[in-house]
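Structure below; questions to follow.
One protein chain is absent from this view; the other protein chains keep their places.
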Amino acid sequence: MSNAETTRAPFDPAVLFKALFLGLIAIFVLVPLLATLLGGFKSLGELRVNPFGWPKHWEWQNYADILFSARYWQLLRNSLIISTLAVTLTLITASMAAFTFAHIKFYGSSALLSYLTLGLLFPAATAVLPLFIKVRDLGLLDTYFGVALPQVAFSLAMSVLLLRRFFKDIPYELLEAALVDGCSYIKFFRYVTLPLSRPILATVGTITFVNSWNAYLLPLVMLNTDALYPWPLGIMVYQGEYSSEWHLILAFITLTILPTIILFLLAQKHIVAGLTAGAVKG
Amino acid sequence: MARHTASSPAMGTTQTSFASLAVRGPSWDGRFTVLILFLPPALLLFTLFVVLPIGEAAWYSAFNWNGFGKPTNWIGFDNYRFVLETRAFWLALRNNGLIIAVSLAIQLPLALTLALMLAEKFRGAVALRMLFFMPYILAEIATGLIFSFVYDGDYGLVASIWRSFGAEPPHLLASTDTSMMAVLIVIVWKYFGFHMMLFIAALQSLDKSLIEAARIDGATRAQTLRHVVIPLLYPTIRLSVFFAIIGSLQLFDLVMPLTRGGPADSSNTMVSFLYNNGISRMRVGYGSAIGVILFVICVTFAFTYKRWFMRDE
Partner (left out) sequence: MRLLGKLGLAAAACLLWANSASADTTVKWLHIEANPAQVKIWEEVARAYEAGHPGVKVEMQFLENEAYKAKLPTILQSKDRPNIIYSWAGGVLKAQIEAGVLDDITESVKGYSDSLTPAALAAFTSNGKIYGLPTALSQVGFLCNKELMAKAKVDPSAIKTWDDLLAAVKTLKAAGVTPIVVGGADKWPLHFYWTHLAVRVGGKPAFDAALKGENGGFAGETFQKSGELFKQLVDLQPFQNGFLGFKNPQAVGYFGDGKAAMTLAISTVYHLQRALAADKVGLSEDKICWFDFPVVAGGKGAPTDTLGGITGWLVTKGSPREAVDFLKYFVSKDVQTRLAAGNFIIPVVQGADAGLNNSFMKLIAANLAKSNYHQNFYDQSLGPSVGRVVNDVTAEIAGGSMSPQDAAKAIEAAWKQGN
């Protein structure tokens, strides 16, 4: 930032304090995560006397049993299906609506946009009972759509706002020229707007995906058959069944959060930008 | 085609716009197609699953209804009275207040301090940022389970620390005195990284020349921070506070694996109270009344906050 900082004295107490402070916070963050990972490799007996340390005897069996169980993969598959549905539908409906709001002037446009923004103001939980009744009456209870559609509806507000802002930045001249050339709005949307908007689509997609992948309340209320459970529900059931067998529960937690962590490490910059930008701009 | 779509309620608005477009320009035809094809899906979904349920919550809240058949037992505002008479409701409200207080008093300063440290470039800064941000992307359910292990009185990390001092390990989640405190620690653990990232993003887009100027004018680091950097961050701070409050009002997933709102409702949030007393007992009227109260709180807060604190944005 400035020269004064790059040429700091070798034994600056402020630096020492800073290092200590950062180290302390890092430990605070890391210890629960590492203990969970390692706990899965211990036996229940060892966990009780040695919850922090390295496993004395590595119980690969804990992890292997879960990895080779149909249950684990079924949970991940269900989560993937629901999240993919939610992301796809959100991207399609939100980008279409955002395109309309960005490029077409019509009476009531701003009123409709504010109407959609209402969705930012309150969480899905406020109306979850009527939502349940609605989903039941539509016959969607206990289906993937019964979870995904409300998720899409609740992600629309933020998504439309983000997309509209981006679409608006696409030069108007481009649209005019295309229309003069006989290109329709729809073709312009399909062949110009969408390809140009990959970054923001990725951002919206990331936000929706993370929210849907981690969601608990909506699936809890809408799904009854455990064959349809996404992993957050499944892991709660697992914990209910194995109540005190923490070594198994820890292994299960580790394996279920593993996809998220791998994804995060692979695409960290993108995810951070997406999640914080989404928050800021929304 | 037009007649067919007019039957759906959400199309009412586009009908009026059709008329106004007709007089506006020659290319209304293409626009109309877009309007009629592109808007309805989003509006329909939003109306069906977001707006209508809120309206219905207000309606259902006037009934004593277990969800079967149609609501028939009209009891007026009694459900609201029942909610307000429930001790657990006030506890939940208090807990939401506590979460906000901790967010403001502990999480925000922590996030800001870390952001100031990590916005500078040094070896490991990026890695630390990512590490601190990581809890935020973990599912709340998983986080809650991890910490129910950390706090477990028999096998947990806390218990083991206590035992190493020869003390009887506490069951933090099982006591009405400590359960909420334990939940609050997890909240800070999970969310400080997100707020830190907000501040880092803001710091990186700050106008560096202002800071340079202050330093050249002889301001110390602390003075620059106090009088230049922090004021420049006010918008982000307000945003961070906004998220902390909204986040507190919808907190649920984290509480369930930790305490389910217990013991004796000592760690319920508004939403877990709604779940425990409304949904899992299928008291649709009562639960809807809680939902409406929560809705009113959220909306009132959002509007006043926007009005008073975020006028510039």
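Here the chain labels run A and B in written order, and each chain numbers its own residues starting at 1.
Keep this in mind: a residue touches a chain if its C-beta (ideal position, glycine included) is under 8 Å from a C-beta of that chain, and two chains touch if they have at least 3 such contacts.
Treat the numbers as computed from the prediction; the structure is a model and nothing was measured.
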| item | value |
| --- | --- |
| Contacting the left-out chain in the complete assembly, out of B:R31, B:R129, B:H171 or B:K190 | B:H171 |
| Touch criterion as defined above, residue of A:Y63, A:F132 or A:F167 at the omitted chain | A:F132 |
| Of A:A26, A:L44 or A:I186, the one touching the omitted chain in the full complex | A:L44 |
| Contacts of chain B with the absent chain, listed as residue ranges | 64, 66-69, 78, 82, 85, 87-88, 153, 168-171, 173-176, 259-260, 262-266, 279-283 |
| Absent chain, residues of chain A that touch it | 44, 132, 136, 139, 141-142, 221, 224-226, 237, 240-241, 243-244 |
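Keep in mind that, in the parts below, only the chains that are shown with their structure count from here on.
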| item | value |
| --- | --- |
| Distance between chain centroids, defined by C-alpha means - chain A, chain B (Å) | 14 |
| Chain A - residues contacting chain B, complex | 1-2, 4-5, 18, 21-22, 25-26, 28-33, 35-36, 39, 44, 47-48, 51-52, 89, 92-94, 96-97, 99-100, 104-109, 112, 115-116, 118-134, 149-150, 152-154, 156-157, 160, 179, 184-186, 189, 210, 213-217, 221, 231-232, 235-236, 239, 244, 246, 249-250, 253, 256-257, 260-261, 264, 268, 271-272, 275-277, 279-280 |
| For the chain B and chain A complex, residues of the former touching the latter | 13, 16-17, 20-21, 24, 27, 30-31, 33-35, 37-39, 41-43, 45-46, 48-54, 56-57, 60, 67, 110, 113-114, 117-118, 120-121, 128-142, 145-147, 149-150, 152, 154-157, 159-160, 189, 193-194, 197-198, 201, 208, 211-212, 215, 239, 243, 246, 249-250, 252-253, 256-257, 271, 274-275, 278-279, 284, 287-288, 291-292, 294-295, 298-299, 302 |
